[in-house]
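A single protein chain has been removed from this complex, and every other one stays in its place.
When the chains are written out, they are named A, B and C in that same order, and each has its own residue count from 1.
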Amino acid sequence: MDTRKKSNSVEKETVSVNRVAIIGASGYGGLQLVRLLSEHPFFKITFLGGYRSAGRHWNEIAPFLPLDHNPVIEEIDPIQISQRADYALLSLPNGMASQIVPKLLEKNIRVLDLSADYRFHSLDQWKQVYFNESNSFTRNDKELCLEAVYGLTEWNLSKISTARLVSCPGCYPTASLLSILPFLKQGMIDNQGVIIDAKSGTSGGGRMPKENLLNSELSEAISAYSVIGHRHTSEIENIASEIAGKEIQIQFTPHLVPMVRGILSTTYARLRDPGFTAEDCKTVLETFYKDQLSIEVLPVGVYPSTKWVRQTNKAIISVQVDIRTGRLVLISVIDNLIKGQAGQAIQNLNLMASIPKEEGLPLVPYYP
Amino acid sequence: MDTRKKSNSVEKETVSVNRVAIIGASGYGGLQLVRLLSEHPFFKITFLGGYRSAGRHWNEIAPFLPLDHNPVIEEIDPIQISQRADYALLSLPNGMASQIVPKLLEKNIRVLDLSADYRFHSLDQWKQVYFNESNSFTRNDKELCLEAVYGLTEWNLSKISTARLVSCPGCYPTASLLSILPFLKQGMIDNQGVIIDAKSGTSGGGRMPKENLLNSELSEAISAYSVIGHRHTSEIENIASEIAGKEIQIQFTPHLVPMVRGILSTTYARLRDPGFTAEDCKTVLETFYKDQLSIEVLPVGVYPSTKWVRQTNKAIISVQVDIRTGRLVLISVIDNLIKGQAGQAIQNLNLMASIPKEEGLPLVPYYP
Amino acid sequence: MDTRKKSNSVEKETVSVNRVAIIGASGYGGLQLVRLLSEHPFFKITFLGGYRSAGRHWNEIAPFLPLDHNPVIEEIDPIQISQRADYALLSLPNGMASQIVPKLLEKNIRVLDLSADYRFHSLDQWKQVYFNESNSFTRNDKELCLEAVYGLTEWNLSKISTARLVSCPGCYPTASLLSILPFLKQGMIDNQGVIIDAKSGTSGGGRMPKENLLNSELSEAISAYSVIGHRHTSEIENIASEIAGKEIQIQFTPHLVPMVRGILSTTYARLRDPGFTAEDCKTVLETFYKDQLSIEVLPVGVYPSTKWVRQTNKAIISVQVDIRTGRLVLISVIDNLIKGQAGQAIQNLNLMASIPKEEGLPLVPYYP
Partner (left out) sequence: MDTRKKSNSVEKETVSVNRVAIIGASGYGGLQLVRLLSEHPFFKITFLGGYRSAGRHWNEIAPFLPLDHNPVIEEIDPIQISQRADYALLSLPNGMASQIVPKLLEKNIRVLDLSADYRFHSLDQWKQVYFNESNSFTRNDKELCLEAVYGLTEWNLSKISTARLVSCPGCYPTASLLSILPFLKQGMIDNQGVIIDAKSGTSGGGRMPKENLLNSELSEAISAYSVIGHRHTSEIENIASEIAGKEIQIQFTPHLVPMVRGILSTTYARLRDPGFTAEDCKTVLETFYKDQLSIEVLPVGVYPSTKWVRQTNKAIISVQVDIRTGRLVLISVIDNLIKGQAGQAIQNLNLMASIPKEEGLPLVPYYP
């Protein structure tokens, strides 16, 4: 494939630019990272690592995203990485990240982990929720769990800036928390009775072939899964409780929708003060997010489609109040692979490198 | 198109068979009625009427469903209909049915109306909920509203059998009520706080071209609409309250999913007695529906896809209990055009004609 | 799952009914066979066999198609099969069928094979075209290759009726041959220069998980594959040449379309006599298929969608002539899993059992 013209380059010559390693590059999350960082003005990808794809040439795995010199995906070797990168972005299966993160930090690499390994401050809770993974991977990094900064960008700006280890949120938590947190922070809703009914495209299920992710199974079909006890429930409850300053209980139900990208989260909560109107609630959201380019609050009565944020780092939120029932209804949409995964990671990376946090991130969709 | 071989016939010779008029045949609901009744052993279609399509040949409108002799769709003339049919199935826009139903009943035609015109016992409530329609169509049929039998088949068997006028339920109410009614009837859940988060395919939006129903707009997109105040809310609340014997308040949110057929309804309610398990709740459903061939209750932990009921008259229900939150979660799926519309109408028609009520109705899907 | 109501039964009591074994029941082809035969009035399924799924309960694999008594899928044991069935339908991977067919025939079971193993009269050609399979499976059944009857139903009625072994055609060959054969038979088109540009849904790729069949890869994407040398080319050429009475060369290109079911085949051929009109050509098709309920010829200028035949055993053909270029253009559509696979197998099974050949087969779609 030598003869192909490339506009992307793994190793740019510029010296002032930050060097980034992407580990787990061939999954859907990794693909987004490569796509976004290959055009980012302030970063260069200097290391591409993988576990299943190690040894293969990049352009075979991603012919739609050819890179200059068609690099080989390398084994995940912390020493190599530390010599060639300043930052490491890990897009690995749960459990696997924890085996390499301590080594990278030792070598003074700053790490952004896209897995669930450092999303809980308590390693014990992680072992409980990610039970199977805890049996496959031995972990003794309790302190790192405590140290890791939860990378919900808009809610943790300063801590992220200086963090050694940022744990990037799950896709469902991102979509759900961004809409509900302002109301929890303001103490406007009941602790109990919050219901999050979430709908996701199939790319959230990853690129590893599974029967239930086949087009033949999914087309013309919507279904619920993990109806009680989806792992993201704990993650959402932890952050919600932290922000609310008291324990918040969430009923969370995910659904699989016949589309590739996008999450739509519909959240129901009871207002403490029945006098609040939808316009009031919109004002709350706008106030919280007034300087946040990645977050848009819609006029009351306008409801977003996931298509409005597809392939962007935007979260769009619409709020409605049902005065009949005294209930708040929040609709929020994100692209699960960008704002829900790789895009938010790069927002955090920008913060860590003191770069404007939306740099290199698409904010406007190509419609339709 | 004379030369085409047909296996369907509008006018069969058999005399013992019941004669049926289908009014509004060219919409998606009408198409299902023609499809199902053209192969039904105990009915023959003797009149095809339409308002927009009147004067056109059937096989031009539905080349995929050719009928013998390629009949012309006729003007909606109650006299003609009464001379040629015993039953009339009306698949007309809301408001329009009310203009013809009284005339058909006068002529002793038994009527099944698929619109919303007779779903409320109170004409005043109808005028409030269907405000625009009430401005376009004058109605003085308060008594008919009272008389009409709500055609939620499994819950109204005997009344439907003898009814002159059956008002067939909306698609969302069918999907939602079938799962929640047993628990309301048993008094097992709170009156307040019931949340129904429903997801529908696009055929529910009809065959009339609209921008928001274009493939280009809908593909790879999910969105919420009518977030508070969707018209089906009142219909669901009325029936729910009637069965519960007390006022039930519903929070109902519909979503548009990029698929053609199917509704998945996710219902959340608080259990009065926290001791009930998912198995207990499954037993409640099974007990209520034990003789109902169109309703299937899944084992606890198995969740249906809309594809499991596509192009059938089946409703599949799965129940789960979250002991952490004390909440019941119900997942129910139907094909919105069959069990949610034309199929349920034919179930009712079968009952009215003293035929086994699943006769002529598909119950097993073609998967995938 | 004992408590579920079932309308299907693996072991019906009726004695006059033919007993059928389905081998390879859990793939998409097998699922269609079970679906269709479980409601067929003249057959009962008495054996369900599988290689990957052996030992599992049917209702776990296909909860959307529950069977009475939830049978266990059995090991493929020719002795067991011969004791319990009169006919065996094999829906196995290429190569594997050849290992069991001889044993079944020995036991006087009549066999319908849905794989490619007996589609060529020459075993040598099979070994060349199915090279990898020929390395995995040893075959010495040259005579069976010669004996096997090619089950393109409408073109081989009498031979199929009396055959011991029917080799059911591939999905692409079915769609393509049905439209072109009448013109080859009549000698109306050039031997060379026939181009078949075919488009298939994803269920043709099977139920075994593969990356390229994931919804995330396929949605919003069309691509060509096996651009020269697709294995169905030889199958099409063989039959085309046989019917034409001289060697016919085909340029065949398959494409993968983001839908589940359906093949649309666009065929281009040069007319020998430039005087033929589209109406003439339509008459040719109608004459050939005048008694064939499974085949419909459209009026000139009306072109079918795959949706018009979805989940039916119909093939719909439309013919057009471009007088500017002297070329015939044929559009044909089938459901790849029914007329292109399981439905056509059952047509053949009906013929073998002296039952009307469309018995138990759906011919009218549910639209949309």
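Going forward, a residue touches a chain if its C-beta (ideal position, glycine included) is under 8 Å from a C-beta of that chain, and two chains touch if they have at least 3 such contacts.
Everything numeric in this text was worked out from a predicted model, so none of it was measured.
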Full-complex contact with the absent chain, from B:Glu74, B:Asp197 or B:Glu220: B:Glu220
Residue of C:Gly30, C:Pro169, C:Gly262 or C:Gly340 in touch with the missing chain, whole complex considered: C:Gly262
Footprint left on chain A by the chain that the document does not show: 1, 3-5, 7-8, 28, 31-32, 35, 38-39, 62-66, 203, 207, 219-220, 260-261, 286, 290, 292-293, 296-299, 302, 304-305, 307-308, 311, 338, 362-368
Touch residues of chain B, complete complex, unshown partner: 28, 201-203, 205, 207, 209-211, 213-220, 258-260
Residues in chain C touching the chain absent from view: 192-193, 195, 197, 199, 201, 216-217, 219-225, 227-229, 249, 251, 253, 255, 257-262, 264, 266, 268, 303-307, 310, 318, 320-322, 324-325, 327, 329, 331, 333, 368
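Assume only the chains that are shown with their structure count from here on.
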Maximum centroid distance from chain C, chain identifier (CA atoms): A
Separation of mean Cα positions, chain C and chain B [Å, integer]: 36
Centre distance in Å when chain A and chain B are each reduced to the mean of their C-alpha atoms: 40
Sequence positions of chain A contacting 2 or more other chains: 201, 216-217, 219-220, 258-260
